[in-house]
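Have a look at the structure that comes next, please.
Note that one protein chain is taken out, while the other chains of the complex remain in position.
Up next is chain A:
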Amino acid sequence: MSYEAQRHLECHPEYRPESHPRGERTERHYQGNPQKNSPSLGATLAFLGMNGMLALLHGSQGCSTFIRLQLSRHFKEPIPLNSTAMTEENLVFGGWEQLQKGITQAVEKFHPEIVGVMSSGLSETMGEDMAAALRTWRRDRPELAGVPVVTVSTPDYIGSMQEGYRLAVTALLASLRPKEPEKGTGTERVETESPASELVQLKLNEPTPEIRDQGCRKSEIRGQSKCTFRSEPGNQSECTLTSAFSRKTALVPDVILLPGCHLTPADVEELKETVSLFGLQPLVLPDLSTSLDGHLESEPSAVVQGGTTLSHLKRLPQAVAVFSFGLSLVQPGDYLRDTYGVPHYPIPSLTGLEATDRFLLALASFSGQPVPEPLLRQRSRLLDTMADYHDRLAGLRVALALESDLLYSLSLALAETGAEISLALAATPEGRKNFPATIPFRVGDLEDLEDLDNLGELAHPATPGKSFNLIIANSNGRQAAKILQCPHLRAGLPVFDRAGYPQKLWTGYRGSQNFLFDVLNTMSG
């Protein structure tokens, strides 16, 4: 066979895994084609939404290289992540010095506004006490006292991207804490500013006169409308508009948005715009919409450019409300509520008609503003699409393999159109309890997609044979999709073989409509 002919085989792989006899499935002790990402990757992603951040991974060279490559091929962006590059010597004598040296060098060379240090499987297994290392570093380097350092413990053997991301967001919030750091955590306090300087800053940062006007209108309605908002699911927090607004004197009230790691830069941008339409000033943590949105203007640097500024971060405790997006971020939202008394509204999903409805109604009742006309128009378009394609959508049998927040959003958005969810395959057990009983939920890897289909375990009683006709998974799902000859819509992270997906809008009425279009077009081949 000629070499060319052999290369032709690439498109027709002879390799097929041995399928088990039908009905027999053995337990596995390995992950085959894992869909999990590492927690330190998630933490890196969160840090990439902080302006002036120098992200430093305390581990061996490979730990950071692989994260950089993974995020870089996903976002098509340079990823400023540094490494302490631990060696065998550090293993024997401890990595303190390496860490301290790393921070010092990075601070002196790159002048970051804030430093974020993550641990790795290596440093955690060694039992590195990063907090203690940081304390002695502070003592030894008083001249660098002005630079806040946030540490987050992200052992690679616990959780996935979502968990690491949450830990980093929580660590950033914990750095605002007014009391001294607890023993065992190295997260230092970022000095919050006095209300006076906050007001000055508010004026400086006001985005547009219109929004300011809307903010004023809001103060007028104070005390007039009284409404309650029930957050969901289960986690009920009630708050009256009056009390929320009378806490603050600012013209445009700050509202904290905590977007989950499943939201793209475009999603975060849409979220900010939506909140602004209601006359609220969004404070986003972390804000990928200005750091990883793929713009050509920035000059490459070793620190993050764009994202949440340190001054915005410091303003968080004074905000009137916090909205968390994705169930994995309920915890940091609750942290803000418990520590600063900021009312917390968890929004589990932003994709789909009903999910978006709920969020906008919450904003409307919270702000006392009606749902703005442009959004109603978008809603009507989404409904029109759902009607135009309802027959095709209802014929879908979908297998989704994603991290649980995105899995939840997309599964429910599809179920809402009448599509059947054959399988919701989560990367980690987190979020299991939130799934409705009608959706078959499992935890597994991408090899499970092949197995479950081969086994016929998921086959629909009415339509025996193929158990699903669409796969929604990250790019790594391509192997399973090819073997099963099943259309494959890319979602999640990493997506490296489709243009624009990582910067695409998936949320709100517009994003939901796009999502349905993508689903339909993927089915058309």
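As a convention for this text, contacts are C-beta pairs under 8 Å (C-beta built on N, C-alpha and C of every residue); 3 or more make two chains touch, one makes a residue touch a chain; residues count from 1.
Heads up, the rule we're going with is that contacts and distances are computed from a predicted model.
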item: Name per UniProt, for the chain absent here [options: "ABC transporter domain-containing protein", "Nitrite/sulfite reductase", "Nitrogenase iron-molybdenum cofactor biosynthesis protein NifE" or "Outer membrane protein with beta-barrel domain"]; value: "Nitrogenase iron-molybdenum cofactor biosynthesis protein NifE"
item: Contact with the hidden chain (one of A:69, A:132, A:361 or A:383); value: A:69
item: Positions on chain A contacted by the hidden chain, ascending; value: 3-4, 6-7, 9-10, 13-15, 17-18, 20, 26, 28-34, 36-41, 59-63, 66-70, 72-73, 76-78, 80, 86-88, 90-91, 109-110, 120-122, 125-126, 155-158, 160, 296-302, 447, 476, 479
